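As you look at this complex, bear in mind that one protein chain is not there, while each of the others sits in place.
This part shows subunit A:
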Amino acid sequence: MFLRLALSCVMLAGGLGSAQAASAQAAPATHGAQVASAPQAMTGAQAAPAPQAMTATRAVTGAGAPASAAHAVRAPAPPCSAPYRIDKTLPNGARWQLCWEMRNIEGLTLTKVVYTPKGNRAVTVLRSTALAQIHVPYDSGRPRYHDIGALGYTAIALQSADCPGGERREQFVCVTTRARGHAYLKSDYDGPNTSAQGHDLVVFSAFQVGWYTYLVEWAFSDDGSITPRVGATGSLSGFTTTPEHGWPIGVGARTFETSHNHNIFWRLDFDVAGKADDLVEQYDFSGSGTAKRKLERTAFARETKAVNGPMRWWRVVDQKVRNADGHRVSWEINNADSSEYRGPANEAFTRADVYVSTYRSCERLATINPSPGCAKSVDRYINGERVKDPVVWVNVGYHHVPRDEDGDLMPTHWQGFRVTARDVTAKNPR
């Protein structure tokens, strides 16, 4: 019991950040409804006696439970107000809390993402995440677009049909829930099957960048995983080329629509169980062509560029905070679906699939970074510094070879990657 308590204190201290000071003060009574959604809220599983410092944050005794008036006064206020607050408890009891902002440059940005598995304590996951670039080089060599202009200005006002079953926030953001198929299924030799359907909290916006519409989406699943992805739809550009760089579109084989890549970069500022003690590790399993495979762990103590490899994955692990089994809490990153575009020397930012940098507020975009006094592209952010607070940049390529079916309107083609909870809970928190 002592160990567990001590650890949850660490987790809390890390998770609270600057809001901690505020949490001890009185919040306006009108915020009662929002207090229940405070990210620092503790759940019933942690009902053991606590050190004095923690009591103020123990306002909530169950996921989604309304805070009593007495508790409401003592609980910290949420980090953003109602229109920007997303607080969803999915049918299996998993809860996600975050804030959104439509930034001029990056467009939809999600901040202060907190996950509370059913019956477990809340744990911070991401300080912020947003797109960091959409690089679109055409196979004929030209043009080569960097599609993040002021993305916020290009946000499309969503209509209710564009946000099925959901809630639109200030026209541009859709917050909805979606079925994700079987969460699990197991047969029993003489009884009914045990199974459940899983759900995602989905947050998305749509952006009109020239011919293309980009659907920018994060799915937060009830198993603790996060799937960032971008769908490209709208219309093809209509750039024609010679046969070796394109595909014939329309009648006959006279005009060839130019093939191209969409190299999409995400910036993820992980703060796993708070900002402190986060480390990025790479996992490999050596032994190709052999019966045995061996786990190999590489810690990224310094800033690193990494490329994809068979079975390779990464995780952001908090080196101090552990689950009830004593295992370090982490989120795993898997980037297995990329076309792994590698551009010319003057596009060195295309030459790795995952970048790990130490946090700098001025490092915002993966290319054409808009901040003075800071490097211009993600490959330059990686310069051997010790990683005190890791930021992960994920580059996912999709090679778009046009096909007849792309004729207006273009069917959405998706690309993204997976972020999975690894040892956040001691077992499936179903």
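Here is the rule we use: contacts are C-beta pairs under 8 Å (C-beta built on N, C-alpha and C of every residue); 3 or more make two chains touch, one makes a residue touch a chain; residues count from 1.
Methods note: contacts and distances are computed from a predicted model.
Per its UniProt entry, the chain excluded from the display bears the name "Tat pathway signal sequence domain protein", taken from "Glutamate/aspartate import permease protein GltK", "4Fe-4S dicluster domain-containing protein", "Disulfide reductase" or "Tat pathway signal sequence domain protein".
Remark: the omitted chain is touched by one listed residue; of A:A122, A:I148, A:A206 or A:I264 this is A:I148. From the options A:A122, A:V175 or A:V209, the residue with contact to the chain not on display is A:V209. Remark: the residues of subunit A touching the chain excluded from display are 17-19, 21-28, 30-31, 76-81, 83-84, 99, 101-105, 109, 111-112, 127-128, 140-151, 153-154, 170-171, 208-211, 235, 237-239, 269, 275, 344, 346-347, 359, 361, 368-373, 376.
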